[in-house]
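Only one protein chain is missing from this complex, and each of the others stays in its spot.
What follows is chain A.
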Amino acid sequence: MTTPSGEEMPIASSDDVVRVRQVVRAAAAAAGLSLVDQTKLVTAASELARNTYAHGGGGAMRVERATGEDGRKGVRLVFTDEGPGIADVDRALSEGWSSGTGLGLGLPGARQLCDEFGLRSEAGGGTTVTVAKWTR
């Protein structure tokens, strides 16, 4: 399902969030996503990378070329951190709820922007968010 050309990069500073955007944009363009879909994926990556940095205490992102269940090609991103985890996943995914001072749209927004969204987290055990975007 996944090509082995995964690329992993650390997210340890706000500069890394910028680099994540650049890497994701390049990967999305290489996978043949439209300009709108590229922008959506980059924006979702930006939100998730900032969460990883700000709430997860830093972590990493892996970018990989992938193929969806219906055979469409695309890009999958996996964000991992070893942070405090999310105690109430349902609440974190609802719009307008924020643990910090943000708008509370980051996580639900990222889900809206992508075709595939997976979140695994437990209190104290870190968080893994997987998103994917397929070509049309």
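Methods note: contacts are C-beta pairs under 8 Å (C-beta built on N, C-alpha and C of every residue); 3 or more make two chains touch, one makes a residue touch a chain; residues count from 1.
We adopt the following convention: contacts and distances are computed from a predicted model.
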item	value
Chain excluded from display, named as in UniProt, from "STAS domain-containing protein", "Glutamyl-tRNA(Gln) amidotransferase subunit A", "Iron hydrogenase small subunit" or "Branched-chain amino acid transporter AzlD"	"STAS domain-containing protein"
Selected from A:G68, A:P84 or A:G102 as touching the chain missing from the view	A:G102
Interface residues of chain A (partner: the chain not displayed)	14, 17-18, 21, 25, 35-36, 38-40, 42-43, 46-47, 50, 95, 102-103, 105-106, 108-109, 112-113
